[in-house]
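One chain of protein is taken out of this complex; the other chains stay put.
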Amino acid sequence: MHAFQYHRPTSSKEAIGLAGQKAEGRYLAGGQSLVQAMKLRLSSPSDLIDLGTIKELAGVKVSGSAVEIGAMTRHAEVAASAEVKRAIPSLAAMAGMIGDRQVRHMGTIGGSLANNDPAADYPAAVLALNATVTTNKRKIGADQYFKGLYETALEPSELITAVSFQVPKRGAYMKFKNPASRFALVGVFVADFGSGNVRVGVTGAGPSAFRQTEMEKALSAKFAPEAVAAIKVKPDGLNNDLHASPEYRAHLITVMCKRAVEQALK
Amino acid sequence: MTTSLIGARVPRKEDYRFLTGAGQYTDDVALAGQTYAAFVRSPHAHANIRRVSTDKAKRAPGVIAVYTGADLAAAKVGGLPCGWLITDVKGQPMKEPPYPVLAQGKVRHVGERVAVVVAESAAQARDAAELVEVDYQPLPAVASAAKARSSGAIHEIAPDNVCYVWALGDKSAVDAAFAKAAHVTKLEFVNNRLIPNAIEPRAVNAVYSRADDSTTLYVASQNPHVERLLMTAFVLGLPENKVRVVAPDVGGGFGSKIYLYAEDVACTWAARQLARPVKWTADRSEAFLSDAHGRDHLTVAELALDKDGKFLAMRVRTTANLGAYLSTFASCIPTILYATLLAGQYTTPVIYCEVTAVFTNTTPVDAYRGAGRPEATYVVERLVETAAREMKVEPAELRRKNFIRQFPYQTPVALCYDTGNYEATLEAAMKIADVAGFKDRREQSLRRGKLRGLGYACYIEACGIAPSNVAGSLGARAGLYEAGEVRVHPTGTVTVFTGSHAHGQGHETTFAQVVADRLGLGMEQVDIVHGDTSKILFGMGTYGSRSIAVGGTAIVKALDKVIAKGKKIAAHLLEASEGDIEYDKGVFKVAGTDKKKTFGEVAFAAYVPHNYPLDKLEPGLNENAFYDPTNFTFPAGSYVCEVEVDRETGATQIVGFTAVDDFGRVINPMIVEGQVHGGLAQGIGQALTEGCAYDDTGQLITGSLADYCIPRANDLPLFKLDMRETPCTHNPLGVKGCGEAGAIGAPAAVMNAITDALGVKDVPMPATAQNVWRAMHRA
Partner (left out) sequence: MSVRVSMKVNGKPVSADIEERTLLVSFIRENLRLTGTHVGCDTAQCGACTVHLNGKAIKSCSIVAMQAEGADILTIEAVAHPDGTLHPMQAAFKENHGLQCGFCTPGMVMNALDFASSHPNPSEQEVRESLEGNLCRCTGYHNIVKSIMAGARAMAAAK
């Protein structure tokens, strides 16, 4: 890890102010990706602005149609939250599949979304649950948020403060894990909002999470596994690595989507 | 002899320190004036080095010194030696290129050491290492064994990149047998390259004392004496008596910590230059690049059978990837420890095996748990299972038809098995695995959309390479005995010093059981000491499942000497003749009387020799012994694996794994079972999840645990274990060794199960979900 300066602001305002002054600085949320990258010297920020003690950034709020999760809420808190489990059980279940127990105790939703790892789980949920990413400046719709490999709509020093998920009628997340890293080789989040409104978010398969519109259309017509079982996803543009070719990933999208629907119907 | 402790599930003596955080691993050793080393490593698989500039690094904060290959060459530091000379088919010695500690003008694999920085802190050393400027001229590289011969030379001495072509067996007899065979089964496969990944990374801490011109090296090693011998005699030219090597608690080895590594030498040399302790601990990324890898064979194997399924002959051609340099025991793994095992448990009358060992631009390859024997078992057991399927015979039946049943048995590939009962382990395994009920389970799985398969592997291994003179005639450059010393203290407690090293195997318990049992003492009265050349008279270390068979026997021989001397002392004390003294359960008795002296009383008399036959006998009670076995030991067993394959994703789950082993006599079944569990996990890892991958330019793709998958808890089942005992006939304990069995037998069992589930001839290892999915779609 290269040397850096450490800051511990006590409010969002102070954090944003610091970030504005430090061009090569980074916000530090849980650190489960950033600290790893810094250890391998793949990332070398000049300054770390630790958000860990900013109380206003953590917590879960449920209104009738939405679940709002503070940016610094840990994955384990989302997974265990009675409110989240009641409102969007599939979201709580998804949070419980991220990384491992220890990682879930530190990792945060804001950190995950700001990083936008192509194989992270939350992006699939954000897309499928038509979430809104709230920052210090604005609200960003799910469809506008993900821009590419590790790229988001966030501007320099813009800070995610919360993420608001729409409550679906039913939904489920199915993850086929990379056996080594335990990230998603392919993860598919299916959410049925009723009245023919189904959204399908896919992670792990491409450079950034995306919606699978062909499946959305089929499921909107009929929310049943067989509606998607025969859909052949095109491998073009999908990730290619040691663990899965684009063809295999394309195939897994169909299988995971089908299984997510089965799960959602249970 | 009393047998109360032999076969007892005694909880381990070493557990308390490990469970409370009190273990002392190499990186835990902190010395006054400690400095830290960081290595500059080649990012290229093959390149000439035009220039190395260390000026900026030397000026960086905290830097004490920066050394390059030129510094070591100027100091006449030698290259790393290879411990086994293979003679090729033409009677020529293998090609032995120099293996420099720091690169000399050329790098030959990614991760090769170019320079070393020593600094006041580990972070400063790392920072400064980034400032060493190396001007590389990249050269074409080759990573795969298949392409090695047609690629540019990696070493001048080996223009075609061939280290040796070696063969064993009667080729013309084998060819003749194939010509008249009713059936020939042929398979071509890769035995995948593995990266050992002991959870403790390698570590070194070297310290020089000007007071007596001595050097102490703390190192995560499986064999400290061999490390010292190689380093002093061949590399640094130091007097052996001035070097102490300590291998304290070591967090797993699996072969990877047998060897003398360049980092060990560089830190030791640097510590002597600087007169300050120099520590280096690999991070996992460095471990991936610099720990010796295992396996990596490309093999074409054929089995000839007559119409009744009797094996007539086996013919095997293997290309073995040695990596860029010859690691310490690299040369004997794909030869002496491989081809000699190709008879397996069967009476195949003639066998021919030819091995071409090649250099590539990859990390050196050496012994990894099993070392040659997993590769051999994979050849034999994949061939046998495939032949059975092709000939529509039950795989177990085909095996039974060809089992060796008379012992001793001389194989056509040099080994002589002393004992075994292969039918017994197979029968037990089939019963425990409920092979009879498999068809029903297969139906049930199918109804759930899963393909179920069952596979066997009946393995044999050869442990405790021996005897030394035979090994020497085959090219070994070291002896293969073990040493033990039994020091009885005046109060009757005992410290035993063994040349075997434990890095998870539990020797402190198992060996103490042997000693306490033989002397009739309590476990708490016996301590086992290992891993320090200043305490232990000598040792060849731990590898090849040799510790109990060779190291344990050396201790028994020393114990026998202790008892013999004790009888002389007791005879004097009891005023009886030595021949009338019996020793049992800690008491020396005059036979047929109630006259006796306890072990403690005799020990006390030996050290306070007031009433003692000083004219005939030296005081003290301290004996040592060296033991050089007369033969290998031959553990064997039968494994049955059952898998379920997800038809949609190709994901494979092990749903049942039965292992019935014959390790001869078992001292501590709890520990032995643990060894089997661990071996199975590594064998299953090879079959399902682990595969080292290089790209065509020689870059390591699986360079971290985020890409190289060692099995997790959820990848493995609870194992069903049992044992059958045919005691080894040529050591006093009747023991054979158990450390590698699981890793040897498991890959073939798993792959036989997967190919059975899919109904295909072969699936490449590792059978990842993607590989299985592809195999299903090819079929």
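Just so it is clear, A and B label the chains in written order, and each chain counts residues from 1 on its own.
Rule of thumb we're sticking to: a contact is a pair of C-beta atoms (placed from the backbone, for glycine too) under 8 Å apart; a residue touches a chain by one contact, two chains touch by 3 or more.
Values in this document were obtained by computation on a predicted structure and should not be read as measured data.
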* Among the chains included here, which ones are touched by the excluded chain in the whole complex? -> A, B
* Using the definition of touch stated at the top, determine which of B:242, B:677 or B:761 touches the missing chain. => B:677
* Asked: Touching the left-out chain: which of B:457, B:621 or B:710?
  -> B:710
* Which listed residue, B:39, B:67, B:218 or B:254, touches the chain dropped from view? -> B:254
* Of the listed residues A:22, A:105 or A:217, which contacts the missing chain in the full complex? -> A:105
* Could you please point out the chain B residues that touch the chain left off the display? => 11-12, 14-25, 27-28, 30, 123, 197-201, 249-252, 254, 281, 283-285, 503-506, 670-671, 673-674, 677-682, 704-706, 710-714, 716, 718-719, 742
* Mind pulling the chain A residues that touch the left-out chain? -> 1-6, 8, 28, 30-32, 35-36, 38-40, 48, 50, 52, 76, 99-103, 105-106, 180-182
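Operating definition for what follows: only the chains that are shown with their structure count from here on.
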* **Centroid distance [mean C-alpha coordinates] between chain B and chain A, Å** => 44
* Complex contact set, residues of chain B against chain A -> 123, 127, 130, 285, 648-649, 651, 689, 693, 701-702, 705-709, 715, 768-770, 773-774
* **Residue ranges of chain A touching chain B (in the complex, touch as defined)** => 1-3, 40-41, 176, 178-181, 183, 242-245, 248, 251-252, 255
